[in-house]
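Pasting a structure below so you can have a look.
A single protein chain has been omitted; all remaining protein chains appear in their positions.
Letters A, B and C mark the chains in the order given here, with residues in each chain numbered from 1 onward.
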Amino acid sequence: MKEFHSRRRVEFADTDMAGIVHFARFFVFMETAEHELLRALGAEVHFEHEGRTVGWPRVEASCRYLSPARLGDVLDVAVRVLKRGRRSMTYGFTIRCAGRRVAEGRTSTVCCVLDQPTGLEPIPIPASLAEKLGEYLATPAESAADRTPESAKL
Amino acid sequence: MKEFHSRRRVEFADTDMAGIVHFARFFVFMETAEHELLRALGAEVHFEHEGRTVGWPRVEASCRYLSPARLGDVLDVAVRVLKRGRRSMTYGFTIRCAGRRVAEGRTSTVCCVLDQPTGLEPIPIPASLAEKLGEYLATPAESAADRTPESAKL
Amino acid sequence: MKEFHSRRRVEFADTDMAGIVHFARFFVFMETAEHELLRALGAEVHFEHEGRTVGWPRVEASCRYLSPARLGDVLDVAVRVLKRGRRSMTYGFTIRCAGRRVAEGRTSTVCCVLDQPTGLEPIPIPASLAEKLGEYLATPAESAADRTPESAKL
Partner (left out) sequence: MKEFHSRRRVEFADTDMAGIVHFARFFVFMETAEHELLRALGAEVHFEHEGRTVGWPRVEASCRYLSPARLGDVLDVAVRVLKRGRRSMTYGFTIRCAGRRVAEGRTSTVCCVLDQPTGLEPIPIPASLAEKLGEYLATPAESAADRTPESAKL
């Protein structure tokens, strides 16, 4: 399974009074890694499609925390595509620090037109982007074996 | 099932360029509601126990996004106790805006001594607090029926 | 001088590994208090004016930190209008915790059309809102005596 890797160093503002990275920040780390993958594939995060602004709101996000990360730690965020739907994507993430597993996460996003006054309108993923994302797509067996926290009741 | 309710208004800094509350902020909303519950029960979030500082690092967090929240929206965050372990708690959350479901989430936290140089050390939840938290404990049937996103593979 | 007061409790995610509120969070506290003032005056933070979206980007912000704030502290954020220009506003803020001064700040904002693809376009503050904001306007003497951190070289 092909993975995309993104690196970042833990900043002071990422920490909380327990002396470790605040748990909500890991969702930002995952999102940014996903966006770097899109950028590496030549896609914008928000883009114009037939004159409308398209983006990727999340419909689900989860994270399991395995060991704490601290100020100055260099984190490796690995991204893989667990599922590519017609209008949605599911990504799996593994965050490591010097080989140690720090967190595992999963997000599901939907390709949406954002400029609807009444809300967000899902649309099919443009074909050229869908094809590029396929490069990172896990096989069904790999996806089934993936250890990231899956939601049972969606 | 008894629920604790916390209210907050969406702030400008909660939003992102899609014009809606950034998905990671919901985890902060859930955490704060949990802490308000603890406070309502007379407990500190970080407290001294036998001369050591004790807190509640998260081991898992998940959220399902049902409809967007926007600047100025007043959110009601309902908290319930899905599971009370000897050293851990699982909370369920439903976030609503004027009755509309915005998000559902779940977090699992572990009662830990925080001032270990080598990491976090789980300890049993102090008995008096465990008893008070029991007031909000769902029955096993309620917990099984809960619609918050559960992780299948923990 | 008339002041508007906003209250909030310090949340866990506001803190950093030094055990106190992270300094950048105070700018969010000030912004939200300003927005609550606007809301109390019947104005939206982002509003439509002649078919365009108008908002208040900041052109300057400063804060002086006098004493730390910690988890659970209830902060009183006092807002006053130090200067009302034709297209800009300068607000002064004093943040207190149980009477103790925690921080003093100042922000300058410009009334701007936001939906310009090429940038932000300043426009005059709509007359009805300017009039309402005048209610909180300090006299020139009060404004000159104000202790909030002013920028000398703008």
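As a convention for this text, a contact is a pair of C-beta atoms (placed from the backbone, for glycine too) under 8 Å apart; a residue touches a chain by one contact, two chains touch by 3 or more.
If you're wondering where the values come from, they're calculated on a predicted model, not measured in any experiment.
Trainee: Would you indicate which residue among C:V59, C:A78 or C:A130 is in contact with the undisplayed chain?
Mentor: C:V59
Trainee: Taking the full complex into account, find the residue in A:V45, A:C97 or A:I123 that is in contact with the omitted chain.
Mentor: Residue touching the absent chain, from the options given: A:V45.
Trainee: Touching the hidden chain in the complete assembly: which of B:D16, B:E44, B:D76 or B:E121 does that?
Mentor: B:D16
Trainee: Just checking the interface: what residues of chain A touch the absent partner chain?
Mentor: 11-13, 28, 31-32, 35, 39, 44-46, 71-72
Trainee: What does the interface between chain C and the hidden chain look like in terms of residue numbers?
Mentor: Residues 17-20, 23-25, 27-28, 31, 46, 55, 57-65, 67-68, 114, 119-120, 147, 149-154 of chain C touch the chain that is not shown.
Trainee: Suppose we count only contacts with the excluded chain; which residues of chain B make the list?
Mentor: Output for chain B: 12-13, 15-20, 22, 24, 70-71.
Keep this in mind: only the chains that are shown with their structure count from here on.
Trainee: Could you put a whole-Å number on the gap between the CA centroids of chain B and chain C?
Mentor: 30
Trainee: Just the number, please: Cα centre separation of chain A and chain C in whole Å.
Mentor: The answer is 34 Å.
Trainee: Out of chain B, which residues touch more than one other chain, so two or more?
Mentor: In chain B, residues 28, 31, 46 touch at least two other chains, as defined above.
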